[in-house]
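In this view, the complex is presented without one of its protein chains, the others remaining in place.
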């Protein structure tokens, strides 16, 4: 009963939920994980091919244990997605060292932990897809974006290096830079012009298409945004 | 009998032919154009939804006339692709001013002519896809790449500016950076390791997926390469 | 009486004049050239180590003839600076093909012509400095910047390729990206906050310091802006 599985770290009601649904619709089992695993249970109730998990994505041992559990209980992880971030917009002198470090740990480090945890078995199988949710706004080192730009520029650099290390072993690593706020109840309330909100189902489709690419025509970096918004 | 049409400039036996087939398979009529239109006739014989055209893509009036003809004879151009380039690898002091200019005219200027020629009707219809074939190798300004780097860096810059100008009017402009030689009889002969050759059908699939993106989740820039090659 | 000479293409009352004065203060003769050479005569009257020249920098033969003349009449060109640009901010569909091409010819092509014209003798002497005035605003492919972004992105790409081609022969090629309007009577009138204007003498100092770098510690790309303005 072990079936190909997509493991998604950092699932909430927004992009994470769209990713769960899209990879499920593509015929994979899905393991959805979040810091607060309880919240996920209700979200995907009724589909026993979707499992919910609690994990601290900044904790390498916890991520490794989760991957072991998912491979044992659901099936080989063919797709692994790191979809976490932390936010604080403030001048660099108003950030504490704890905040600066925590934003890097939440926005960059989980990609490393996840890659380490899934790569060994993926390499043995000769294939696998590893995708990272980046942010164009957070990579842009504007005033107030010091901590986030460090985290998300680091994530992009990690994606490039991991792709070069793991591509020749058959692993497809890619970075998706989302340029603009993702459509949600919260962002609809905060943005008068809803044309400026990026559709989570549309983003999830882009992730799925990356997974479907043949290895002789892989993308490593794509951006996603709306027609109306160019930061 | 007017049906949605994809117009592809710079069609040869390689990526251009794959693009023709992919957009045709997607249900569009296709107008294929090349400097030597004669060569195209045999390539797509037997499918009367594919028309062949001769055009000098560096000549703005000729491109505009071609667009008029295609919209009249085939249907509204819903997809327009500029797929041309010129090559010469040489130190900058060994390039003539004529060569330097001609490489820019072949690798960058057709994107401008094509955009100008199709944008007016696309804007009136409120939609359209405009795609440019870029080259990561040609954008990388290594020794010997002076002329090509100027042309292809310019193409990428044009793609970004055109996307910002035309996106809010409903036009999806995107740049595809191909990173590595495209698989063909010629590149197979020149490269011992065929894993290093990018699959033209795989690239064409990426173009088609860009065309299918909803306007609330558009990509402007993607790269395509093989698992084995990272320049 | 042949003395080391700095040749500056594209001299007006602004940055060009500051460059003339800075390299003159550094002990070099200076040949100042502009499309309207007449205007220059008054500008530097009274210093017979500064000569004024008329040239169309988009014309390769004219630039080559100017270099010959300067080397004959003033001395070996040890520093060559391309300092020209053309402006038009407009959506891509409102630019004519003539304008699009002319902006590239004014903003990028002179760097090629100048490099070709000076490189041969510089290579024979085993040294020389070639500097290009770029523009961060013009490289940024924002809405309305299609033509300028193509020209100035191309200029930067040319600088990188030329540096790789010519560096090992002892020629120092560098690109200076000016980020913001240069201080002048015109920009003072147009900008209420003069802190946002970049000081031409400060920029010229940066060019001179690039020229003074030892070949074991060369910069290829620098930006210059004011403390108050970050585009």
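Chains: A, B and C, in written order; residue numbering restarts at 1 for each.
What we mean here is this: a contact is a pair of C-beta atoms (placed from the backbone, for glycine too) under 8 Å apart; a residue touches a chain by one contact, two chains touch by 3 or more.
Note that the coordinates shown come from a computational prediction; the quantities given were computed from them, not determined experimentally.
K.L.:
With the full complex in mind, choose from A:25, A:41, A:157 or A:190 the residue touching the hidden chain.
P.N.:
A:157
K.L.:
Touching the hidden chain in the full complex, which residues of subunit A are there? Just list them.
P.N.:
For subunit A, the residues touching the absent chain are 60, 91-93, 95, 97, 100-101, 104, 108-109, 112-113, 115-116, 119-120, 123, 139, 141-146, 149-162, 164-166.
K.L.:
May I ask you to list the residues on subunit C that touch the chain which is not drawn?
P.N.:
163-164, 167-168, 170-172, 183, 195, 197-199, 201-203, 205-206, 209, 213-228, 230
Definition applied: only the chains that are shown with their structure count from here on.
K.L.:
Once the Cα atoms of subunit A and subunit B are superposed, what angle does the rotation have, between 0 and 180 degrees and to the nearest 5?
P.N.:
Rotating subunit A by 180 degrees superposes it on subunit B.
K.L.:
Which one of the chains is closest to the middle, using the mean of its C-alpha atoms?
P.N.:
Looking at where each chain's C-alpha mean falls, the closest to the middle is B.
K.L.:
Express in whole angstrom the distance between the two chain centres, defined as the mean CA positions of subunit A and subunit B.
P.N.:
Each chain's C-alpha centroid was found; their separation is 31 Å.
K.L.:
Provide the C-alpha centroid distance between subunit A and subunit C, rounded to the nearest whole angstrom.
P.N.:
45
K.L.:
Among all residues of subunit A, which ones touch two or more of the remaining chains?
P.N.:
230 - these are the residues of subunit A that touch more than one other chain.
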